[in-house]
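Omission of a single protein chain aside, the complex is shown with its protein chains in their original locations.
Chain nomenclature is as follows: A, B and C, assigned in order of appearance, with residue numbering initiated at 1 for each chain independently.
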Amino acid sequence: MITDAAISDMFPALHQSIGGKKLVYLDSAATTQKPQCVIDAITSFYENDNANIHRGVHTLSQRATKSYEDARTSVANLVGASRPEEVIFVRGATEAINLIAQGWARPRLCDGDEILITEMEHHSNIVPWQMVCEQTGASLKVAKVNDDGSLDLDSFKSLLSEDTVLVSFAHVSNAIGTINPAKELCTLAKEVGATTVVDGAQATGHMQVNFTEIDCDFYAISGHKMFGPTGIGCLVGKYSLLEEMEPWQGGGDMILTVSFEETVWNEVPFKFEAGTPNIAGAVGLGAAVNFINEIGYETISTKEQELLSCGRKVLSSIDGVKLIGASEDNSGVLAFTVNNVHPHDVGTILDHSGVAIRTGNHCAEPLMNRFGLSATCRASFSVYNTTEDIDRLGVAIQEAIRILG
Amino acid sequence: MITDAAISDMFPALHQSIGGKKLVYLDSAATTQKPQCVIDAITSFYENDNANIHRGVHTLSQRATKSYEDARTSVANLVGASRPEEVIFVRGATEAINLIAQGWARPRLCDGDEILITEMEHHSNIVPWQMVCEQTGASLKVAKVNDDGSLDLDSFKSLLSEDTVLVSFAHVSNAIGTINPAKELCTLAKEVGATTVVDGAQATGHMQVNFTEIDCDFYAISGHKMFGPTGIGCLVGKYSLLEEMEPWQGGGDMILTVSFEETVWNEVPFKFEAGTPNIAGAVGLGAAVNFINEIGYETISTKEQELLSCGRKVLSSIDGVKLIGASEDNSGVLAFTVNNVHPHDVGTILDHSGVAIRTGNHCAEPLMNRFGLSATCRASFSVYNTTEDIDRLGVAIQEAIRILG
Amino acid sequence: MSDLRELYLEMVTDHAKNPRKRGKVDACTHIGTGHNPLCGDKIVVTIAAENGVINDIKFDGEGCAISTASADLMAEILIGKTIDEAKILFNGFHGLLTDDSQPTEVPRKLAVFSGVREFPMRVKCATLAWHTLISALENDGEATTE
Partner (left out) sequence: MSDLRELYLEMVTDHAKNPRKRGKVDACTHIGTGHNPLCGDKIVVTIAAENGVINDIKFDGEGCAISTASADLMAEILIGKTIDEAKILFNGFHGLLTDDSQPTEVPRKLAVFSGVREFPMRVKCATLAWHTLISALENDGEATTE
């Protein structure tokens, strides 16, 4: 068992003061901090192996290609893809979803078809579908969310029909932390023949995910939310579906041969990786996967659940603090409001105490509307947080109430 | 004046041995090596400022946002954009061109319209237009290349017509190094009312570029080819055109408000930057711009031209070596073939001597066909190379001839 | 790091908690809506003006302490001012918050926001009402601080 201090020691950014107070980073749902091993992997890539990949015979290029492809294999193993080729490197979860929207949905959908999402989606899992609807004439259906922040299963079921061509939902909500029953939802969707997309941006940094077991068609991953670098993420897709799909962008590396008369696409996954990819980003993500494997999802989840229940207790004990969407099955996210104190002011005052939380609509405006709010405060945890962090959060909120409440 | 050694010292990856011999890196057209200051900027970002941007009130998020936006301003200043908002961060030149193809061309082009490119384009400046042609019914026209590798201006002019809606060409060819007269070509294109795209992937790491002076509509930049990290590049576009364009991807940060009924796009450039961008990548690119400003394009160009003429001399003196496309206006690229020795074998044998060059079609298959070749060898320079590197290249080629010639 | 008390001066928190000019102006001649996507705030500014003079002005909508207090104090200070004077005040206020190169002369009720300059993320909160005012006066009706 690794100690709290040992884990926290691996994250250099945590060891700094903000305005004289030790930083308490509670914004991991926006992006996680990076362990030293990830930073070192990037540095080492640039200092030793930096080269372009796939087409080079020289040593650096071979090393870079191997590191990049090894990272693909690491991700495939982590999320239980059936082969490395099912993992496509993209910029992040947003690009993964747009790739599906433009590469799979746009050429296939038409007037009368329906796309089903939920009320708790991140804008990245709403807007790409709105764009596809606009482009194809399909329409967007939205399953309701219960008062406790869980998905309204009846609403979800009642919206599934013969017309539902695609179903897309968050594995874990970024705004309130709800964990959706991915496998169950995919089974329901499949009964009506719909293609399934799971937005796993908030999942893979926190809990074991198995793509093959969930049995969805596509799974979107965000590297920077799972201890990896910015600018890298993955679309995991069933091989047969990826094969059928048109490419996403045109350019180098995604083609077999090019002539002005005819161009032949390369194989999956290269067909979807036009141009020089974020090589160092993939290498860093590979290191992040190693980090997760080393710590273990078991440790990560246990720690986060501990922090969550501790956090709920601390916040509930403060007069005027209200938890938003605190469902049973919840990841390490505390969404809350403070009576008479606007979230934006809470954010500023907490920052002044060295406590970093996020405030606003969390790119989930429709969910905010669902709760009749324009904004909330959000404290989100990762394995490097401690119960002292929660205490600091509680004290800082009380300070905010003192100043403005 | 900075000495050769001082410049080379700034690049850690250059100081290593490959199979017992000091590395000679002559593959900068594929990707440049990274100066320590760029690597340090990335490390420092992750160790000190790492946070998500734009929507956070806490200190790290403010710092990250500032670093990211400062990088945008640095790029804008470097390439003479008229305001920072004209710079959109993308993954690389390939994504920049695809963004124009899908965001500008696809909704505007139709049957009968023509896109004009040249025979020397990189696949990234061919395939996106083929895809648009397929999608819209427009057709692709291709201006010829002269035997010396320069653009056939008569061919270019003769293909311009009322039907030409878009003209796209490389500022500098990656395969043979030809520098195209960008301003002149844009002027000609504009006379027929065409929108102009310049693929500057091979330009900004080597010579002063002024977007406003060239007066093109769009300019594509590749970060990793100008000392910056992988996974970052820029589309520079005229503000008014960017404003008219539809967004590229949907997601967080690119919208002002989202509801299931109506979504309002954010302003330029955010409209085009959906999801979490490659924040550390942008910061690294900002550092690369500082590096360029410090060394100065003057020094860089002078050095590269010196290496080019030295390289041409050395190669011409070897029996059986043939230079391909060695035009007057040429960047630091030596394309060549060796009699009876296939480029792939040359590449392996050179690598064995520690000399890294690229071999193959250089993602420019149509240009290879133009010269009746299936592959060439390419040695490409940057400011960190020296005339000793050229000597090592010459010796290694002679070794290849000895083994296989 | 700057002092939180510079940001939340007593006059600011007082107007934030008990805004005097919240509501809608009757017989309104100008209306503008503003939006700060950063905090989700939306604001509606209504104005009753005659012969270029602002007779009454109110704001409506929820916002953070800084934006509420700023809207409230803006409304108080603008009553009786001409539209031209209002624009000059806007410029002064904007300069106060963003430009530390030159000292800006502004009425005391606006000067309480000078602390905001040290909190760059909050500048948009303080200026939202003013941007909305300008768009109302210029009759395009919509403002955003992003």
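Simple rule for what comes next: a contact is a pair of C-beta atoms (placed from the backbone, for glycine too) under 8 Å apart; a residue touches a chain by one contact, two chains touch by 3 or more.
From a predicted model like this one, the values you see are computed outputs, not experimental measurements.
Within the full complex, the chain left out of the display contacts the shown chains A, B. Among B:77, B:187 or B:374, the one in contact with the hidden chain is B:374. Across B:141, B:171, B:303 or B:352, the single residue that touches the chain missing here is B:352. For the chain left out of this panel, the touching residue among B:19, B:107, B:137 or B:193 is B:19.
Within subunit B, the residues in touch with the undisplayed chain are 18-20, 340-345, 348-349, 352, 359-361, 365, 368, 374-375, 403-404.
Interface residues of subunit A facing the missing partner chain: 55-57, 59, 62, 256-257, 266-267, 270.
Basically, only the chains that are shown with their structure count from here on.
If you average the CA atoms of subunit A and of subunit C, the two centres end up 37 Å from each other. As a whole-number value, the distance joining the C-alpha centres of subunit B and subunit C reads 46 Å. Distance between chain centres (mean CA atoms), subunit A to subunit B: 31 Å. Among the residues of subunit A, those in touch with two or more other chains are 18-19, 344, 348, 359-360, 365. With touch defined as above, residues shared between interfaces to two or more other chains in subunit C number as follows: 1, 37-38, 121-122.
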